[in-house]
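Handing you a structure now.
The complex is shown incomplete by one protein chain, all other protein chains being positioned as in the whole.
To keep things simple, chains are lettered A, B and C as they appear, and every chain counts its residues starting from 1.
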Amino acid sequence: MQHVPDITVPALDVEKIRKDFPLLQEKVYGQPLVYLDNAATTQKPQVVLDTLIEYYTRINSNVHRGVHHLSQEATNAYENSRKIIASFINARKPEEVIFTKGTTDGINLIAYSFGRGEIKPGDVVLASAMEHHSNIVPWQMMCEDRGAELKIIPMDEKGELLMDEFSALLTDKVKIIAVTYVSNSLGTVNPVRDIIAQAHARNIPVLLDAAQAVQHMPVDVQELDVDFLVFSGHKIYGPTGTGVLYGKEEWLDRLPPYQGGGDMIKTVTFAKTIYNVLPYKFEAGTPDISGAIALGTAVQYVQQIGVENIQAWEEQLVEYAVQQLQQIEGIRFIGNPRHRSGAVSFLVYDIHPYDLGELLDKQGIAIRTGHHCAEPVMDFFCIPGTVRASFAVYTTFEDIDRLVAGIKKAVSMLR
Amino acid sequence: MQHVPDITVPALDVEKIRKDFPLLQEKVYGQPLVYLDNAATTQKPQVVLDTLIEYYTRINSNVHRGVHHLSQEATNAYENSRKIIASFINARKPEEVIFTKGTTDGINLIAYSFGRGEIKPGDVVLASAMEHHSNIVPWQMMCEDRGAELKIIPMDEKGELLMDEFSALLTDKVKIIAVTYVSNSLGTVNPVRDIIAQAHARNIPVLLDAAQAVQHMPVDVQELDVDFLVFSGHKIYGPTGTGVLYGKEEWLDRLPPYQGGGDMIKTVTFAKTIYNVLPYKFEAGTPDISGAIALGTAVQYVQQIGVENIQAWEEQLVEYAVQQLQQIEGIRFIGNPRHRSGAVSFLVYDIHPYDLGELLDKQGIAIRTGHHCAEPVMDFFCIPGTVRASFAVYTTFEDIDRLVAGIKKAVSMLR
Amino acid sequence: MTIKEQQDELISDFSFMENWMDKYEHIIQLGKELPLIDDKYKTPDHLIKGCQSQVWLHTEMQDGKLVFTADSDAVITKGLVSLMVTVFSGHTPKEIAESEIYFIDAIGLSNHLSPTRSNGLLSMLKQIKLYAVAYEAKSQSQKNGTEL
Partner (left out) sequence: MTIKEQQDELISDFSFMENWMDKYEHIIQLGKELPLIDDKYKTPDHLIKGCQSQVWLHTEMQDGKLVFTADSDAVITKGLVSLMVTVFSGHTPKEIAESEIYFIDAIGLSNHLSPTRSNGLLSMLKQIKLYAVAYEAKSQSQKNGTEL
């Protein structure tokens, strides 16, 4: 038996929580599943599935503009979910919450609209050295289109941003800063308050990629004073194909629309089209109605447990994981940030992460290997990839014990 | 009792089919639901819901790049759905099938990528006078961006395209033609083979908006020789938030990507990004995995019934509906095309469609009123909107009888 | 009758009706009896925003009381406008501004109307209250004016 550290905040009954997730009851290769790939996507609680089914068996209908009962019910449920999410991130108004397909969709929306509305040749966009591809490529494409330049806030060997260099990069040419709240490949929690304060001192808006944040810690957009914030529904216990873009009303009003089509316009003639008000201006076409509604349920589920309780629980998991993994001979952590959340990345000797991942899988342990869609991070560390274990509210200390034992067994086979 | 016309092709057991759809068993205001808003969205058969639940309770995981068992299962199911859909529309290769959020998303994708890759100032895009907003606004936005011009293929009072005028519009300036296969507001089935043939004679590619086609008639992209074809999953018994873009491989290879992010790139550095092969090049970010898989199930459901059988059944429904509605005093059909599919639009005297819709709703009959996201069509007919009844495989003659009786009752109250 | 009494009467009228079709009959009937707006007021600035159908509303001051006339291109909407006019017409700006409106919920309109229609109803309510507040403010400032 491994030593379990003092659990300071037992405000969370993990065994009860695990029962809410049908997939966690599954076996893989005859072994109870240890699911440690939560940064890629989380499992869904039964209430989320119930919401999906309830939607389709009771009120499925297209939203808005519909005169009939089902359409009314579907619209109410859809708009109610917007309110739930607005209150979860403490947006001023539900209209500041735009439903998207996911983080990638949200960033592309802002990169496109911001580029179209605000960027001139010679302007600069800042991103960080630890961004996910989804927070790099849309800006690269936009910069190429607009003749602007993408500059990078560098990081150190620990996986922490170099804040002096960040300050030095803040010139009048910088028009927007896009930075991740929490790194998916390193687990680093960035000093986003400091970044936003420095940016705002120069009237530069900030977009936060919160794909790895909202499920792990309280996020209050007003307190952060952030201009844009995006996350994925499927990483916070909601359905695949869902996501949220938060934007300050002033900004969303000011930016030109992204996609064109039904719902995002007020009137259309072939000569001239007048765009609709928020949030519809940015929601062209029939949305993922069932997904948006079930995402509301997922967020309520998180709220019921209490995101502070989740944070406290997961901090202990991360601490325990680092402590236990450290005892594996030959292990090397990729990223050693002071402030870490949700994920631990590592390598063992010169074992290919892929080999380790395959042998963990055969022991029923699901982790992720590879570049985690953050190739520049891998290039920085001169490695082909890492093994990443990432956590969720239902992760247990036993899961981590199984991981450690699984790694030991795999290493003994591979060397 | 109304007279039921000879049912020539009883290859379809509608009572059995209706049992597959849980929502059709619901009551609205104490009345059994008559759902005639299928052009907005269709109801979902139980197998589609089962697929969603099966996905989330057995194999939910992020697709591609994953080393573990769940990821493998999810990837297999996701890619298998692509194959099902490719074979449904007879694409040459599964890679020609791109999963989207819906028709609107697909059209925006092509408008953007085509605009970026192929359109110069002074070029012309052709659309028709009966397009849905989703097939107008993206082209307007792109044309504005690129200094190009959107020209319109006009229609006549019956709601049929003026093919002579179409031919006259075909100059060397025309770079792409975007036209709906079936009009959602009028029910018109357009002569798309003729349009494609004339376009191809001048090397102009054609995009078909098949949002109102694939669920009603066999669609074979090779036989049509169409360059791009889009449709929505939620209108063909699949989940909300899903859709398909078909594109010829040559075209999809040639066009620049749309959204940037995970999966759509091969390698990323801050200096240069190399895009992935098809279909990934156009699928940035975590897709709607559950939705895509369940869309595959929906398509299989349609295939099992046989889309020819659905077509034969629905043709009789449309014929019957027109025949019965005609007997209502004061009725005026909006659109009287020779070849009609899926929907009937009309007005009664000068009754506001909205009033009619509300009183039908209270009788348990769900239809749609308004401009149906086709304001230019309403402008053409100088009306504020229409009442539209639209059909699906589970629609019955009794549904139409209830509609006709409901209209009569409403009209008697409103005049 | 006070605004409160007007509301209570409407609520009681509707409470006798068994189903929604009957209620609609009644609403439509009321619409037909609505004092029609003068055609010259059917201009864009008399339109109320937020209704799917068009609603024109005109306000006049008569003997210190506000009188509303209105019309709509949709018959049911006209009936709903008529409910509003019945409740509010013939009261002072102050009474209107300070009134508490509960009949919409009590009759069940907010739950049973299509959402765009009930949004329209709320827009109408807002517009009427705005008028009242504006008149009230004007008359206050005039009073203050003479006292200066």
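Heads up, the rule we're going with is that a contact is a pair of C-beta atoms (placed from the backbone, for glycine too) under 8 Å apart; a residue touches a chain by one contact, two chains touch by 3 or more.
Remember, it's a predicted structure, so these values are computed and weren't measured experimentally.
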Chains still shown that are in contact with the chain withheld from the display: A, B
Which residue of A:Leu359, A:Ala374, A:Ala389 or A:Val404 touches the chain not shown here: A:Leu359
Option touching the unshown chain, where B:Leu36, B:Leu52, B:Val67 or B:Ile195 are the choices: B:Val67
Absent-chain interface as seen on chain B, which is shown: 65-68, 71-72, 75-76
Chain not shown, touching residues in chain A: 29, 351-352, 354-355, 357-359, 361-363, 370, 384, 409, 413-414
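The criterion applied here is as follows: only the chains that are shown with their structure count from here on.
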Pair of chains joined by more contacts [C-beta pairs], A-C or B-C: B-C
Euclidean distance of C-alpha centroids - chain A vs chain B, Å: 31
Whole-Å gap between the CA centroids of chain A and chain C: 48
Overlap residues in chain B, where contacts from two or more other chains coincide: 29, 354, 357-358, 361, 370
Junction residues of chain C - those touching two or more other chains: 52, 114, 117
